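A protein chain is absent from this complex, but the other protein chains hold their places.
Labels run A and B following the written order; every chain starts at residue 1.
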Amino acid sequence: MDNVTTHESVAHSQAHDHAHHEELGFWRKYVFSVDHKVIGIQYAFTGLFFLLFGFTLMMIMRWQLAYPGRPIPLIGAWLGQDRAPMGIMLPEFYNQLGAMHGTIMVFLGVVPLAVGGFGNFVMPLQLGAPDMAFPKINMVSYWVYFLGGVTMLTSFFLKGGAAQSGWTSYPPLATLPIANGQTMWLIGMIFLITSSLLGSINFITTIVQLRAKGLSFMRLPFFVWAQFVTSFLLLLAFPPLEAAGVLQLMDRVAGTSFFMPSGLVVSGRPLTVAGNGNPLLWQHLFWFLAHPEVYVLVLPAMGIVSEIIANNTRKPLWGYKAMVYSVVFLGFMSFIVWAHHMFMTGMGTAMSAFFQTTTMIISIPSVIILTALLLSLWGASIRFTTPMLFALAFLPMFGIGGLTGLPLGLAPADIHLHDTYYVIGHFHYVVAPGTIFALFAGVYHWFPKATGKKMNETLGWIHFWGSFICINLVFMPMFIQGLGGMNRRMYDGGAQYAHNAGLLKWNLVIGFAAWGLGVFQIPFIINFFSSIKWGKAVDKNPWEATTLEWLAPSPPGHGNFLTEPIVYRNPYEYSVPGAAKDFSPQFEA
Amino acid sequence: MEIPYIVETRPDTGLHNGKLGIWLFLASEVMLFGALFSTYIILRVGAPEWPHGELSVLLGAINTVILISSSVTMVMAWASLKMNDWGTHRLYLVATFALAALFLVNKYFEYSEHLGKGEGPWHSTFFAIYFTLTGLHGLHIVGGMVVMAYLLGPGAKMWKKNPDQFANRIEATGLYWHFVDLVWIFLFPVLYLL
Partner (left out) sequence: MHSDPAEVKKSVRTYMMVGAALLVFTAITVIANQLHLAVPLAITVALIIAVTKGSMVAAVFMHLSAEKKWIYGALLLTVVFLIVLMFVPILTVNDGIGTPTRASAGAHAGH
């Protein structure tokens, strides 16, 4: 593509591309591709599939909670005797659904979509790079992730079913030699972790090495900063969980006792293991990853929202530098707060004071970022496009999620709220109406770049308002239930406890809201697939945006840019006084 | 557009992509083994008694000598490449591979002796952490040998076409190999001596 100077039309540039590059076969082009855009789309498709699948598991669980002991309609008969005889859910199956819902949503849904999908597709484009630094490793990380996903799914069909010790897999429950699902879970996790590690090495190297001429660090779009910090979290926090996974696998397969204390009695029989292990060790290694993991889920979402807010307010982000310093500090702090998940394990006051303090400190940078985004709206003439609606909703939803987290970070309050639905409400506000809404915003925002077509605004509007109302009806009542003392992970919602008597009725509300939420995803699915074919065709910069990805053709060909991009200015120069138009792209002198 | 800085270094960072990539990989490896050493500390502090003299110091010391020597031959394989001495490079790389294999042979005798006595990973937390740490380390040795075999075999063709990139590959392999040696330098006293 060396001789190309100006090629505006997509079709033309692709035709040109084909003339100069050797034609790749179907398998190399779409399946085992090394092109970051194809890999990004593979990640996004797989991630969206798993989000839908994980959500379906929850819709089934919600039936059991709304109508305990009643046969599940529609699919109940298909679940089989081991899971739901006569369509009535067994407690074991409920536990499997719960454990796999968490695992799938976090490790197979949100992270692959946010990091693997958006990170892979958008980040190199925003850097002005032709591809990732290590394209082959990029392909390997997708396929290792895919293997991990298949391993997790297969475990449902094993004898005894999938893992059922919660997504946290606490020993000794998880290491007891009962069902094989847990072993499959561990193997699956080792695949997923390996994939993330390869991905993060690739991301960091790409950001450090492949920035276009003139693109200094303080000119990076905030989305790239978010991906950069996220990659460091994955790189340094995931290996301890990989180690923990290996240790638990050894406990299950080789008969070791890393997490098995001495003298454990199960079902009235003493367990014949060597003992002397420490179950708390797992919790430490698990949360050493799993707390940074929370920021792995949230930071890319903040990055997406920042891009969309700047674009639709037609203003520079308020406090870009403060946001950058905050996100770096946030990443650093996220490594030293993990034991606030463990206040109930009997740790002493000294360490618990330490972790309470760090937890309160880490809320500061989150608040700075959220405040900066909120202030960015001030005085703007906002374009209420579908991506902007989702991005705007992210702000209060993440705010609720964050603020309800404060009482959980303080041991005296946490002792009462631990393991209740309050916790479920809190982290789902962060991840579901928070992060997942931001991911939807990202899909609507970058869909034109990936396909050359715009998604339908009317269907998008229905999708947004339906989801927004339903999702709040799902999670808001959980605060009421949790504050009332209702425990999570109860097969019948905890009907045997008197204090739950007045709280169980909310399960009906939550159930219908959850199924409603499912219904409101249908317009999205229709919109997504129909727009690929019948969507309004757009040029390379339909949103009149300023960052580098909008310089490349829509969709970009192999190698991304027709000419080498050069960066002349900061990322969000909208409405520059004296400029001819209300956006001054980074790539225009 | 081609991907830049595969061979030449980027002016402002002074690095080529592979160099940064391998170091980031090693950073994650530090955290992987770090978690296992942390496990060792917690188990040992929590144990009512910790066994001494379960392992053969002689075999451990021999393996330490083998790995240190292999580190020297590895760095010499890179240095001779830099001095454009292809024959010496091949010799040193083959020597490194052979020493790695010798390490595994030694390890095999050690493992089979303990397993023969019924001292498998299930025997005690000491043997659990011993087998896990050395097993994972052994897998890293095998991984290194696979890469070396590739660079001795089909990968060696790159020297003719692109000598700088090939030297970079040898350097990255070397960095990994020295790291594996470094881990053993800590494993030896922690498991065999203390």
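As a convention for this text, contacts are C-beta pairs under 8 Å (C-beta built on N, C-alpha and C of every residue); 3 or more make two chains touch, one makes a residue touch a chain.
What you see is a predicted model, and the numbers here were worked out from it, not measured in a lab.
Colleague: Give the labels of the shown chains that the missing chain contacts, considering the complete complex.
Modeller: A, B
Colleague: Using the touch definition from the top, which of B:A61, B:V105 or B:V146 touches the missing chain?
Modeller: Residue touching the absent chain, from the options given: B:A61.
Colleague: So one chain is hidden, and I want to know which residue out of B:L15, B:V94 or B:L115 touches that hidden chain in the complete assembly.
Modeller: If we include the chain that is not displayed, B:L15 is the one touching it.
Colleague: For the chain not shown, which residue from B:K82, B:K117 or B:K157 touches it across the whole complex?
Modeller: Checking each option in B:K82, B:K117 or B:K157, the one touching the absent chain turns out to be B:K82.
Colleague: Residue-wise, where is subunit B in contact with the chain that is not depicted?
Modeller: 13-15, 19-20, 23-24, 27, 30-31, 34-35, 37-38, 41-42, 45-46, 48, 57, 61, 64-65, 68-69, 71-72, 74-76, 79, 82-84, 174-175, 178-179, 181-182, 185-186, 188-190, 193-194
Colleague: In the full complex, which bits of subunit A touch the chain not displayed? Write them out.
Modeller: Within subunit A, the residues that touch the unshown chain are 204, 208, 232, 236-237, 240, 261-262, 278-281, 284-285, 288, 335-336, 339, 342, 346-352.
The rule we apply is simple: only the chains that are shown with their structure count from here on.
Colleague: On a C-alpha centroid basis, what's the spacing between subunit A and subunit B, in Å?
Modeller: Roughly 34 Å separates the two chain centres.
Colleague: Would you mind writing out the residues of subunit A in touch with subunit B in their complex?
Modeller: 1, 129-131, 133-135, 197, 200-202, 204-205, 208-210, 235-240, 242-244, 246-247, 250, 254-258, 273-274, 276-278, 281, 284-285, 288, 559-561, 564
Colleague: Taking the complex as given, what residues does subunit B use to touch subunit A?
Modeller: 1-5, 10, 13, 15-17, 20-21, 24-25, 27-29, 31-36, 38-39, 42-43, 46-48, 120-125, 128-129, 131-132, 136
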